[in-house]
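The complex appears here without one of its protein chains, the remainder shown in place.
And then chain A:
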Amino acid sequence: MRIDTVGPSNYLPFEMAARNPGVDFDATWLENVYVNLPAVQRRADTLGTRRTVKKQWQAAWLLRAVACIDLTTLSGDDTESNVSRLCFKAKNPVREDLLKAMKMEDAGITVGAVCVYPSRVADAVRALKAANGSHIPVASVATGFPSGQYPLETRLEEIRYAVKQGATEIDIVINRQMALTGNWKGVYDEVRLMKDACGDAHLKTILATGELGSLTNVYKASMTCMMAGADFIKTSTGKEGVNATFMVALVMVRAIREYFHKTDYKVGFKPAGGIRAAKDACTWLSLMKEELGDEWTKPELFRLGASALLVDIERQLFHFVYGRYAAVHEIPMS
């Protein structure tokens, strides 16, 4: 399916990846899973030292990162005003003078999506329309985010509600109680139902890796969600003690690779939680490029869940253009 996203752009012919329809639950795919934490950690630690980008490469990479951001606000005190501000920033993520200096003003760069709670979806849809950015997807968390400790019935209802409000991407949380007790079939069944509840909306499954106890569980949760039809697998809610780390990411993207080899379906990856530094954004892109290939560095298959990251990226771009660092107050806040 082709989604005509970025209006005037010649540079972003992004096409949403073919959906992952999922497969029947196959317990053998969760057998003989071996993940060695120290070895994964070593690879994670050297990702940023083996690759780096400088000068215009750095600028271009940072812009690519911007296009992959799920610009997020998930707070108890979210109201229409800050959600609107977020949406306008989503449409205009980088100062125009900076884009002009890089000859990127016509590239139509926006963030990948905005991400809000279900009750704020309608606000976001309205604001994006006002900002002339209706092509930007609205993602909604759902299913008792962040803990998921609610009845299945209401969790499914949340999805249907968010979709009805205009969300085209749904970030669900998986059932950690089932995961930690080894009931992968249970996890699968629930995610299957959530997939059905999404309808046409893309399904992102949040593993809440910081609560899964072991990297082996992270791998199994990844594989289970993909079998159940996840279009993206996502590291964290941002509310756990440990969120998006390169180590956890490696385990997840390797599972994506394995699932692709098994089924030919491409599943996207979304790290979220604690991603704040522009330099890290480049390392995230490099991780995707190295482990999965260029296709997985575009918003169809890669999103960075973040809120503060954009400011740091914009400051780096400012430095690239002007050779000086901008004060934070010189960057329009989101």
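Note that in this section a contact is a pair of C-beta atoms (placed from the backbone, for glycine too) under 8 Å apart; a residue touches a chain by one contact, two chains touch by 3 or more; residues count from 1.
Basically, contacts and distances are computed from a predicted model.
Novice: The chain dropped from view, which UniProt name applies: "DNA-directed RNA polymerase III subunit RPC3", "Aldehyde dehydrogenase domain-containing protein", "N-acetyltransferase domain-containing protein" or "ER membrane protein complex subunit 4"?
Specialist: "Aldehyde dehydrogenase domain-containing protein"
Novice: Would you indicate which residue among A:30, A:102 or A:156 is in contact with the undisplayed chain?
Specialist: For the chain that is not drawn, the touching residue is A:102.
Novice: In the full complex, which of A:160, A:289 or A:315 touches the chain missing from this view?
Specialist: A:289
Novice: Pick from A:215, A:267, A:311 or A:331: which residue touches the chain that isn't shown?
Specialist: Selected residue, touching the omitted chain: A:215.
Novice: Determine and list the chain A residues touching the chain excluded from the picture.
Specialist: 11, 32, 34-43, 46, 49-57, 59-61, 63-64, 102-104, 107, 209-215, 240-242, 245, 247-248, 250, 254, 285, 289-290, 293-294, 297
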